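In this view, the complex is presented without one of its protein chains, the others remaining in place.
Order of writing sets the labels: A and B. Residues in every chain begin at 1.
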Amino acid sequence: MPRITSARQHGRPHRSTLATGVALAAATALALTACSAIGSGDDASSSPAETVTLVTHDSFALSDGLIEAFEEESGLTVEIVTPGDGGSLVNQLVLTKDAPLGDAVFGIDNSFASRAIDAGVLAPYTSQAPAAADAAQYAPDDSGSLTAVDVGDVCLNIDDTWFAEHGQQPPATLEDLTKPEYKDQLVVTNAATSSPGLAFLLATIGAFGEDGWQGYWGQLQANGLKVVESWSDAYDVDFSGGSGQGQRPIVLSYASSPPFTVPEGGSEPTTSALLDTCFRQVEYAGVLANAQNPEGAQQLVDFLLSDEVQADIPGSMYMYPVSSSVELPAEWARWAPLSDAPFQVAPADIEQHRDEWIRAWTDIVTG
Amino acid sequence: MDGLMIDALSVRYGDARRGAEVRAVDGVTLEVQRGEVLALLGPSGCGKSSVLRAVAGLEPLAAGSVSWDGADLAGVPVHRRGFGLMFQDGQLFPHRDVAGNVEYGLRMARIPREQRRARVAELLDVVGLAGYGARAVATLSGGERQRVALARALAPRPRLLLLDEPLSALDRALRERLADDVRSALVATGTTALFVTHDHDEAATVGDRVAVMSAGRLLQAAPPAELWRRPASREVAEFLGYQAFVDLDSAQGAAIRGALGGDLPAGVRVAALAEGALVVAGLVVGPVGMSGSGSAEAPVVASGTVLATAFRRGRTELSVRVEGLGRVTAAAAAGAVAAPGDEVALTLDRKAVALL
Partner (left out) sequence: MDGHRHGLSTLKPSTLAPDADRQPRPTPPPPSPTRARAGGRRPGVGRVLAWGLAAGIPLVFLGVFFAWPVATLVARGFIADGALDLSAFAEVFARQRTWRIIGLTLAQAGIATAIALLLGIPGAYVLHRRQFRGRAAVRAFVTVPFVLPTVVVGVAFRSLLATGGPLDFLGLDGTFAAIVAALVFFNYALVVRTVGGLWEHLDPRTEQAARALGASPLRAFASVTLPALAPAIASAASLVFLFCATAFGAVLVLGGTRYGTIETEIWIQTTQFLDLRAASVLSVVQLVIVAAALAVASRARRTRERALSLSEPAGAARPLRLRSGVDAAAAGVTALVVVLIALPLVSLVVRSLRTPTGWGIGNYTALGTTGGSNALTVTVWEAAANSLRIALDATVMAVLVGGLVALVVSRRPRRRSARRAVSLLDAVFMLPLGVSAVTVGFGFLLTLDHPFGLDVDLRRSALLVPIAQAVVAVPLVVRTVLPVLRAIDPRLREAAATLGAGPGRVLASVDLAMTVRALGLAVGFAFAVSLGEFGATSFLARPDRPTLPVVIFKLIGRPGAENHGMALAASVLLALVTAGIIAVAERLRGPAGGEL
């Protein structure tokens, strides 16, 4: 029988393999985490002077090459953070105003502009870019905190095909929608949680006044109004036109939506916007207070007002540029004009009453 | 000294501050010589397993010390003591096959693979499971599992093997056979062992010496023959299975003293009778006569009423009520016949009597 010496008598040096094991596992995990996916080239570590961070909503997009050209020209590296949409974006800026998420912001709209200004989120900046003069007409106040970059109309859209097939006259105004022939035909989005929903609520407040809008919504509700959570729910699921397979021919969307419903091989859109039901949304850019790179932020704002960006906005973000000197795409000019007389509510009024209006609205549509 | 020395060992459970402390082991002093097999015998809950766990290093000592070859083991962690441990239910690693279990300790000791393989084969042979190496442990019977557990514990050549009721989960026939096998294996490998059991047969079969524990204290430690011949106390005797105790100075005891004959050692006051110490010699018929009677070597020492009869291991056993002794189990002499209610005459089997 082979003689087997027990290693225990020799005894290995005493050390805790457990401790080593845990430490090793932790180190491995950290190393793996750091190198595997995303840690590489983390911009947070580069020096703030070279980087400028744009805080925006997640619909922000520009064609390839635009930002790269700006970077080349300015010597800045652009970083983009998209923490949320509409109210959520502004609220996050308010929460983080002492240590902002970036240097510049784009995407604050006129329904939340006053909140951002009043909370001191922004540092005044007056752009000298070519389009700045055009932008001035949309300024929410004279503090110079926010600079308009693009505008759009939130309007009801109708499925022309549906109305043609059903031999029915489509509605034209907000008042029409309370008529019995349009019962169960309208779908809109939640004013409390979606940006177009809030815009449409503001349109009705602009149309019927602070005293009348609640009654109007009561009538809508009685006429089979449907409220869904988001634009995509309304447009893709409930709307009969567009890609939707739903049953409702009237939907809350944008003045810019119809061109997207030109069928493959067709020459005309199958939907159109009701230009007498619109609320004008204005999207602003601004320099954030306490920014680490305020100069870079100013350059960014100028960049957004440059002709290149302004011309790119319709195709990339489905909004109309503020600049009067750039040309709209042909199909926009043809099928997606802006409303001549959108409804309006003063930003200060919006700021003062917004939450109260939304709560009252929620009570009405909740029934 | 050589081997294991347990000195004034105490083990406590519970929280002293909360007044919920249990003294599981209370000042036990015991030694196991190298090469010796010591059986630690006691009823459930007497603290014998705690002694074992304390020796293995699995239980902290409240007082006292455990040393090997004179070196105190305080501060030596379990895996460096070189003590093997075998549990009642084997505790085989379910994710390893038989060979994987047996070689576990050898792997820990970093024994080269070839030697490991040879050692595993050798050990499986010792426990009678040659060729079982590739079997999954789930496919083994209870007895086979315990054999594997024994092989596993023996494989790394522990300085001391601790066996915690290794056979008590098995049925009786298997247990008795395995007790012999364990003994053979320990002797064959020259292993020093501390064998915990509540079964005195097993203790006597396996142990060179038997130590009796009760309620956390050590009552007596002696070789089996001596232990059974001269239990140190009635408590020990009771635990060893002695069933009835007769004061030799009493009227009832006089007959027994007579039957024991010869000179009794000084100081002996009580005779302890094991099961079967009284043997049914025959029926008592009528108030005076007896159909069966004793002889000069085995005089009738008492009479009693048969309560029940049983047949065990080919022998008739009677449960008999004897005046002054209570209910005892009597063996029936060959050919003796009795039914419940019969009055029987009883003789004494001297070999089943201990003196206290």
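The working rule: a residue touches a chain if its C-beta (ideal position, glycine included) is under 8 Å from a C-beta of that chain, and two chains touch if they have at least 3 such contacts.
Computed from a predicted structure; not experimentally measured.
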**Request:** Among A:G107, A:G152 or A:G242, choose the residue that contacts the chain missing from this document, as touch is defined above.
**Result:** A:G242
**Complete:** Sole touch to the unshown chain from B:V78, B:L264 or B:L307: residue B:V78
**Request:** Write down which of B:Y132, B:F195, B:W228 or B:F245 is the residue touching the left-out chain.
**Result:** B:W228
**Prompt:** Can you list where chain A touches the absent chain?
**Reply:** 6-8, 15-23, 25-26, 29, 32-34, 36-39, 42-45, 53, 58-61, 63-64, 79-84, 87-88, 91-92, 94-96, 99, 101, 115, 190, 192-193, 226-233, 235-238, 240, 242-243, 245-248, 253-254, 256-257, 260, 263-264, 315-316, 318, 355, 358-359, 362, 365-367
**Request:** Please give every residue of chain B in contact with the chain that is not shown.
**Result:** 12-16, 18, 20-21, 56-58, 60-62, 74-75, 77-85, 87-89, 91, 93-95, 104-105, 108-109, 152-153, 156, 158, 162, 168-172, 180, 183-184, 187, 198-201, 204, 224-225, 228-229, 240-242, 274-277, 312-313, 351-352
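We adopt the following convention: only the chains that are shown with their structure count from here on.
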**Prompt:** Once you find the CA centre of chain A and the CA centre of chain B, what distance in Å lies between them?
**Reply:** 83
